[in-house]
Each structure stands twice: as C-alpha cells, then as structure tokens.
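Only one protein chain is missing from this complex, and each of the others stays in its spot.
We just call them A, B and C in the order they show up, numbering each chain from 1.
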Amino acid sequence: MTVKLIDTPIDYHAVTESVRDHRAGAVVLFLGTVREFTNDQQTTALDYDAYPEMANAKMQELIDEARDRWPIIHAVIEHRIGHLELGEVCVAVAVSSPHRKDAFHAGQFLIDELKVRVPIWKKENWIDGQTEWVHPASEKSSSPPPPA
Amino acid sequence: MTVKLIDTPIDYHAVTESVRDHRAGAVVLFLGTVREFTNDQQTTALDYDAYPEMANAKMQELIDEARDRWPIIHAVIEHRIGHLELGEVCVAVAVSSPHRKDAFHAGQFLIDELKVRVPIWKKENWIDGQTEWVHPASEKSSSPPPPA
Amino acid sequence: MNVTVKLFAQARDLAGTSQANLSLNEEQSVKEMLASLIDKYPALSQIQGNLLVAVNNEYVSSESLIPANAEIACFPPVSGG
Partner (left out) sequence: MNVTVKLFAQARDLAGTSQANLSLNEEQSVKEMLASLIDKYPALSQIQGNLLVAVNNEYVSSESLIPANAEIACFPPVSGG
C-alpha cells in the first residue's frame, strides 16, 4: 500500500522502513505534527475529516506524478484522520531515490501538493473551547486546487 | 547530544523522536543509505573513516549555521563510521521547525554541507574485491571545502 | 434527475447532513447544482464562494455539466497535512 488513510497513530518507522532499498542512497521522511501555536492562537487538538475514496485516489495520483518527474524507488503517504492530540503525527511522506536531491524534491512536492489537492480537512480545537475549520482560501499561503 | 559519530547501527527512530516538539509542525528526516550501484559499478560494502574531534566540531558548526538561517526547533546529525553493509544507514539528519519549508531547507543544507565540510571519508568495496577511497574532487558533483 | 451530493467538513456541518439529495434538470452545470444546493441548505451561503465540487473523484469547474450516475461531492478548500 503506497497511500493510506488511518484512524490510529501512524507508525512512521514502518513507513520509512518500507521505502528503504539497496538501490537507494537517500531516504527523505516528512512528518506533519500537531503544533501548539499558530501565531498567537493556542491549539489543544485537531480533528481531521476526509473524503476517503477521492483522498486515496489523489494521493496515488501525486505519487504517480512524482514518479514521472524524479527517479523515485519507493514513495509512501499515510495521513491520519480523526482526533489528534498535540505533537501527534498527522501525515507521513517517505521517498527513496538513488540520490538525495531527488528524494528531497519529491518529498517536498508530495506534501506541498497534498495540502492543495487531497480532500482532507482540519478542524482546530482552540484552548478557549471553540472549534474552527481551517480554510486555506482565507490564508495567504495557499491557493485552491486547480479546477482541472 | 545534537551531533554524534557512532560505530554501531544508527537508531534513526530515536533520532527522529528526539527532534519532535509541540512547537513543531514539521519534521524532516534524511537518511543516507549504502547504495548497491554507482553508475555501472557494484558496491558490496562501505568503510567510513573520520577525524572525530574535527568532524564533531564541524557538524555542530553546521547546526549553528542552520539555526542562524532558519527557525529550527531541534536538529540532530548522526554519522556512522566503520564497516557498513548494503542498505545500512550511514547518516541521519533530523530537523524540526514550526513550518515545513524551513525544515526541508535546513535538512537539505545540513546534508549538503556535511558532504563538503565534515572530515569523514568513504571507501568503496567493489564486487571484484578492489577497494577505493572516494574522492569528491575527482567527481563533477562536489567542490572542495573552503580554505577558511 | 435525482443526484446525491456528498458533503464534507464545514459544508457538512453547515448543511447538517453528509448527503444532500437534489432534483436537477438534465444538462445542468455545476454552478446550477450549487445554486440548488444552497437553496435547499441556506447556511451553505456562508462559504458559497469557496465551495469546490468533485465528480467521480476529480475537481470540476463551475461550467462543467453534471453527468448522470456520477459520484458528486461538495466541500470547502482542503486543509490536510
């Protein structure tokens, strides 16, 4: 399985082991983790919702695109859904390739595009008890997915 | 310990855990692993030699420089020395930061500069029984360290 | 034709349901489907300008036509990772 949505803690060590290969000189692992502070706002937990069929299809599409662009040996994406506490791993992306530059580029591409294209949503649980769906469209750092 | 030379297998899971933090939204781990093929030449093992005092000092210097350039929360470098079989991890670099772009940039900087500045040397054990010290100066991909 | 629109995240919360059943004319566009959806669930107008639509797991533009027997979903901009 190269892509997975999972409602229990991500075993990123197993994810990393699954991309290791004698043909690879480089492995890059990216972990997204639940951060306590966003500017001045304090988070106590996150809830992730997903559209599972489409999320899996889009994650696989990202891996296929990355394989077209870089000489990847193995690539795996696992994304957590449900309720996550501070510090927990929400996403793990692992890539192996013969040389390090390709592994870095492919890893960064996969997480950058995941955040734009894959139908998964994050709800912040702020310390004051309020909850709020995160909308990248209202943040300056992201652009909406292409309308295909 | 943020930098370490080690003559037993690197526990990259422990390295990664050591950089996780509630302040971090991103963790990037890079692993260099013993690759079987370099162009058409087949490797059976590698031997790493190091100048330990200077290697530790230079690895710490790299981390200090990375901290000046990016908002790093934790950064760790472990490099293996001695005899390594195919597929084994020769170096682990782990970085955590609030946002992913900084973790990727810092991780790539640390491994790129390690390969230029840190006094560690690799000897190839080719399949025909020959051994050969690897000299980046004779490869087009690397430049020698600055003469300070 | 009758279509079922899956709703996610804030779109589901605002509509109060994870599936909206709409009755559309043939050859209607995504934009027209969204108008019917908001007509039925007025709270969705809060995020009207941000709603994305997928047909059979692909993003579609507002001018696309809604095919028969397709899986249709509507949701806000994604925020995974």
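In the analysis below, a residue touches a chain if its C-beta (ideal position, glycine included) is under 8 Å from a C-beta of that chain, and two chains touch if they have at least 3 such contacts.
These figures come from a predicted structure and were not determined experimentally.
Visitor: Among the chains in view, which touch the chain not shown?
Guide: Within the full complex, the chain not displayed touches B.
Visitor: Using the definition of touch stated at the top, determine which of B:3, B:66 or B:90 touches the missing chain.
Guide: In the full complex, the listed residue that touches the missing chain is B:90.
Visitor: Of B:22, B:67 or B:115, which one is in contact with the hidden chain?
Guide: Missing-chain contact among the listed residues: B:115.
Visitor: Could I get the residues of subunit B that touch the absent chain, sorted low to high?
Guide: Against the missing chain, subunit B presents residues 32, 48-51, 53-55, 57-58, 79, 90-91, 111, 114-123, 133-137, 142, 144-148.
Criterion: only the chains that are shown with their structure count from here on.
Visitor: Imagine subunit A is simply missing while all the others stay put: what groups of chains do you get?
Guide: B | C
Visitor: Where the CA atoms of subunit A average out and where those of subunit B average out, how many Å apart are those spots?
Guide: 24
Visitor: Give the residues of subunit A touching no fewer than two other chains, as numbers and ranges.
Guide: Residue numbers touching two or more other chains: 32, 111.
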